[in-house]
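Missing here is one protein chain; the remaining ones are kept as they sit in the complex.
So that you can tell them apart, the chains are marked A, B and C in the order they are listed, and the count of residues begins at 1 in each.
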Amino acid sequence: MKGWVSKSRILFLLSSLMLVLTGCGRSNLTALQPKGEGADVIFDLMMLSVIIMVFVGVVVMAIYFFVLIRFRQKKDQEDFIPKQTEGNQFLEVLWTVIPILLLVILAVPTVQKTFMLADTTPSEENKEDAITIEVTGKQYWWHYNYNGQKIQTSQDLYIPTGERVYLKLNASDVIHSYWVPTISGKMDTNPGENTNEMFLHAYEEGVYYGKCAELCGPSHSLMDFKVIAVSPEEFDQWVSDMQNVDTDATPESDSAQRGKELFTEKSCIGCHAVGAGGGASTGPNLTNFGDRAKLVGYKENTKENLVTWLLDPEKFKPGNKMTGKYGNGDPVNPISEKEASQIADYLLQLQPSEITPEDAKSTDSDSEEEK
Amino acid sequence: MSDEQLQTLKPGQSPHEPEKATLEGKNKFLGFWFFLGGETVLFASLFGTYLALKDKGAETKAQELFGLELVFIMTIILLTSSLTSVYAIYHMKNLDFKKMQLWLGITVLLGASFLGLEIYEFQHYVHEYHHTFTSSAFGSAFYTLVGFHGGHVLFGLLWIVTLMVRNAKRGLNLYNAPKYYVASLYWHFIDVVWVFIFTVVYLMGKVG
Amino acid sequence: MSTATAQKQGFGATLWDYLTTVDHKKIAILYLVSGGIFFLAGGLEALLIRIQLMVPDNNFVSSGMYNQLITMHGTTMIFLAAMPFIFALMNIAVPLQIGARDVAFPFLNSLGFWLFFFGGVLLNLSWFTGAPDAGWTAYAPLSTTSPGHGMDFYVLGLQISGAGTLIGGINFLVTIINMRAPGMTYMRMPLFTWTALVTSVLILFAFPALTVGLFLMMFDRLFGAGFFDPTMGGNHVIWEHLFWIFGHPEVYILVLPIFGLFSDIISTFSKKRLFGYSAMVFATVLIGFLGFMVWAHHMFTTGLGPIANSIFAIATMAIAVPTGIKIFNWLFTMWGGVIRMTAAMLWTVAFIPSFTLGGFTGVMLAAAAADFQYHDTYFVVAHFHYVIVGGVVFGVFAGLHYWWPKMFGKILDEKLGKLAFWPFFIGFHLTFFIQHFLGLMGMPRRYWVFHSGDGLDLGNLISTIGAFFMTLGTLIFLYNVIITSIKGEKASADPWDARTLEWSIPSPPPFYNFKQTPLVRGLDPLWVEKRQGNGKMTPAEPLGDIHMPNNSFIPFMISLGSFVMGYGLIYQVDDSRWLFVAIAGLLITLGSMFVRSVKDDLGYHIHKEDLEEKGAGSE
């Protein structure tokens, strides 16, 4: 019996140890070090509930271990018949009332915060300036439409720090869920008329990792995105850069120039718009593709990776909606390696803005970048 | 106990609640009521779905689609069949097998004509309004709800006819009395559902 | 028929006996064996999941395969492993605990099993052509647009096995209400029977919602309907509601009988009557009642709005109160008793902290605002494995150790039992405790890969190691079963010095259970007789003929028919000739039902003389 107790204790120790070893996870992905209003509010609620649980847990475990140690059958007790107690009214009332009280303590802030997070209309005075962005989840990428700014982008969401940015969420195929743990809780994106709303309010600059949290097909786990929070001035800069993109500008290198032509010839343009004003949105808008830190959401945005993607998108995203739909109609070799390289040169030099994820790296510095 | 169960009951004999005279009968009685409790939830799910999808995606809205004359006739027919099945059970309790069969026969005829009218009605919607199962979410929900009810009517008819034919020769006994009784409960339940269908689907559809 | 069962049988005869049996004790074995096989299948799938997640960016299985694995793991474990285990335990124990010779509808009992079985087989046949891959929750439109036939197998497999479950539920309701021995009032029923009653009520009201949901999904996928298709005016939220109106009560369907059996086990092995019996009954009913008002806590992030979210959050939290009553009553049942740490009791004692932790995280999830962070992450995965594995699976192990002698006449080896417990217990906490933190650190569930550099490596590795410990425990348990069946010692009628009626008759009981219906004189009737009487139940009736139901092959045929129909329906989208197969299946089903209704089935009698011959001293 002693063994039993000590074993459980070791187990507990072990698990606490694990926690220490792993820390709280990557600082721009974890929900445990909130850097935005939503995550902050929720973190407080979490801590309150944890305190309540620890309290009840201590009581339960104290009784539990006492009972198990004290009332194990002793050697001479084979024939001992204990008293057959029916119950105890006082105790029973006690353990009905105390949990009720504890739950009330939890329920009040829960309701309050639920309403607070659902308050997604800008207040009267900043109605004019409030930024509202339409977010559309698609298999397996994100489309953004900054209505007020007339900018359409994809994958990376640029927002200013220090204010609430309002999102209107929708999906075009199946349900996805928009989650940036360090800044805010998640919200589903529904296909059809049920538009959801939420806000993002980042306290500090940073590149925050976002994840799709609703099973949406084979590449559900690869539908990563980034929220890039920059200072309001930088954000304004970004907006004006994006609004003034010159899509007709001739690329510097010949290869990139050829790539630009191929982009039309190989029917890329049918799905991808280049130019923040809009256009086709069957695929991600590529206006600022060269500024992105990640390709297709999670791969290092290098030329090598890009060529691989263009030659066979399945390699990076199983079940993606681009495979087999571009190039000369040949499903095996839609474009040649050379053409891919040329297109890559073209795409990678699409860097219209001075403001890039680099400008928001402050919180990203403490964790090493992956290969 | 068991062979006794097969002895034909004649008027003038007790018990007067033959459906609950045996343990099997009591079990059946209770079990079937519980089943109806479950059916309530089943139809509620269908009603809920229908209400959520009413008029959605459809060119012809409920208000223009539905006519009330036919529905009224169908309602009266089904209500009457409920009464005739009550008559049947009345005669069962009096152990008058012949009359019971007669009234059940009338119930079946009424039920069948209800079903015929329903099929005609569906045809009408399909041909006149192109309101089909696959034309819109409204269509899917409408045919599913009303069709589930129609399916229940059909099953009820088959059930009662089987009972009548099987027992035509040997009359009422403690073994088959619970079966008759339970079948009649089923038939009433179908009527209960219809009352909500004509109210919620047709009348409220018409009101808009 | 009576002679057939009495004689020593060859393999063919035994098989035929099991295919046609209507005896609740044999049906219990059928449920146990098929549930056990499905549990191993689901466990194997879990292992593959954990191997895939052992290291970052792993490519052990493809992403499509991974989605099939999680879907089949969840579906199999819930519907095809946990449910039949529950039904196995209810079948073996409930009729005996209330002093009945059989269930109210032996024929339906068998039908319920075979429908469940064929539904499960249909679902698993999907592995040959591509399994369902939209998660066990099958959210539309992913499920309605999923290519291939996987989701069709899901829809029809669950539809068929769900029908079986519904039938089983009604059967137990009527059994418990109508078949109790004289003196067995409601407030004298053992807690396991009480929980079986409430669980059956939940089945009765929860499963129809699933039935409808599955029908709608079938119509969408196979017949072009538009319930969940936004372009036709449909709305996928309807599916979410229907699924969870069923789904939430379902988790209490699983756990309530387990609560009941823990109550019986704790009081037996503490040699004390259950502390606060009436509060326990009340709590059970209250959990069942509240269980129907909380389903939308699975949909906090769907966007229902703050009013709905708040209402459902509060309703959900309320369930902690009756559950807490149970936890404390168990603790105080042990308080002042003499605790014998048998294998059954070991699983029970381990259950209390494990389940409580799972319940705590449940209440944390119920805080709607906070659920915006937890939802669809490994925090939720951790929560429900804590309540399901730490509750239901521990409970099944405890129940099997407890009732094994009643089912098979032999006691499972106690040493091996404890040896199986430790790796499973340690592995369980190793696997799932760390997952709470994985979730909070940003790992969503249903993720085929996580990336290195996201800080999730170590946690996942530990989790995977834990799963192997659980496998080890399971294998030791299986070994125990085999060894016991080969050379286990024969069990007495009452090996645990227990309290309830099932222990008053031999292990295993004769096929008619009670030669004479017992007279119940109080709560824990056997205990009462042991303390105040001569240790034997007083008969409530003189020795007389016993009426028994006939075996029947019809349940098998009805179920086979629906299986064939299911297959036909699935493939008729490819080739309309399959419609004939579907119709053939329907005809088999309807035809068998027809035969059933025109052929009188009156059962037979065991005569008083035969009973006397077998000796009065069968106890």
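By definition in this document, a contact is a pair of C-beta atoms (placed from the backbone, for glycine too) under 8 Å apart; a residue touches a chain by one contact, two chains touch by 3 or more.
By definition in this document, contacts and distances are computed from a predicted model.
Engineer: Per UniProt, what's the omitted chain called: "Acyl-CoA dehydrogenase", "Cytochrome B6", "Ribose import ATP-binding protein RbsA 2" or "ABC transporter permease"?
Structural biologist: Checked against "Acyl-CoA dehydrogenase", "Cytochrome B6", "Ribose import ATP-binding protein RbsA 2" or "ABC transporter permease": the hidden chain maps to "Cytochrome B6".
Engineer: Which visible chains touch the chain that is not shown?
Structural biologist: It touches the following shown chains in the full complex: A, B, C.
Engineer: Return the single residue from B:A52, B:L102 or B:L117 that touches the missing chain.
Structural biologist: For the chain that is not drawn, the touching residue is B:A52.
Engineer: Which of B:L83, B:L109 or B:V126 sits in contact with the chain that's absent?
Structural biologist: Counting the whole complex, the residue in contact with the absent chain is B:L83.
Engineer: Tell me which stretches of chain A touch the chain missing from the display.
Structural biologist: That gives, for chain A, the contact residues 193-194.
Engineer: Touching residues of chain B against the unshown chain: what are they?
Structural biologist: Counting only chain B, the missing chain is touched by 4, 12-16, 20-21, 30, 33-34, 36-41, 43-45, 47-49, 51-52, 68, 72, 75-76, 79-80, 82-83, 85-87, 90, 93-94, 174, 185, 188-189, 191-192, 195-196, 198-200, 203-204, 206-208.
Engineer: Over the whole complex, note the residues of chain C touching the chain we left out.
Structural biologist: Chain C touches the chain not shown through residues 177, 201, 204-205, 209, 235, 237-238, 241, 245, 292-293, 296, 303-305, 308.
The rule is short, and it goes like this: only the chains that are shown with their structure count from here on.
Engineer: Whose Cα centre is nearest the centre of all Cα atoms in view?
Structural biologist: Located nearest the centre of all protein C-alpha atoms is chain C.
Engineer: Could you put a whole-Å number on the gap between the CA centroids of chain B and chain C?
Structural biologist: Here chain B and chain C have centroids separated by 33 Å.
Engineer: Just curious, how far off is chain B from chain A if you go by their C-alpha centres, in Å?
Structural biologist: Spacing between the chain centres: roughly 53 Å.
Engineer: So which bits of chain A are touching at least two other chains?
Structural biologist: In chain A, no residue touches two or more other chains.
Engineer: Spell out, as numbers or ranges, the residues of chain C touching 2 or more other chains.
Structural biologist: 234-235
Engineer: Quick one: in the complex, what on chain C touches chain B?
Structural biologist: Of all residues in chain C, those touching chain B are 104-105, 166, 170-171, 173-174, 177-179, 204-205, 207-209, 211-213, 215-216, 219-220, 223-227, 229, 231-235, 238, 241-242, 245, 547, 594, 597-598, 600, 602-605.
Engineer: Quick check: in the complex, which residue numbers of chain B touch chain C?
Structural biologist: 1-3, 5-6, 23, 26-27, 30-31, 34-35, 37-39, 41-42, 45-46, 48-49, 52-53, 56-58, 133-134, 136-141, 144, 159, 162-163, 166, 175, 179
Engineer: Looking at the complex, which residues from chain C come into contact with chain A?
Structural biologist: By the definition above, chain C touches chain A via 62-64, 67, 133-135, 139, 141-142, 145, 230, 234-237, 270-273, 275-279, 301-303, 305-306, 309-310, 313-314, 317-318, 320-321, 324-325, 327-329, 331-332, 334-341, 349, 352-353, 356-357, 360, 363-364, 366-373, 375-377, 422, 426, 429-430, 433-434, 437, 440-442, 444, 446-456, 458-459, 462, 531.
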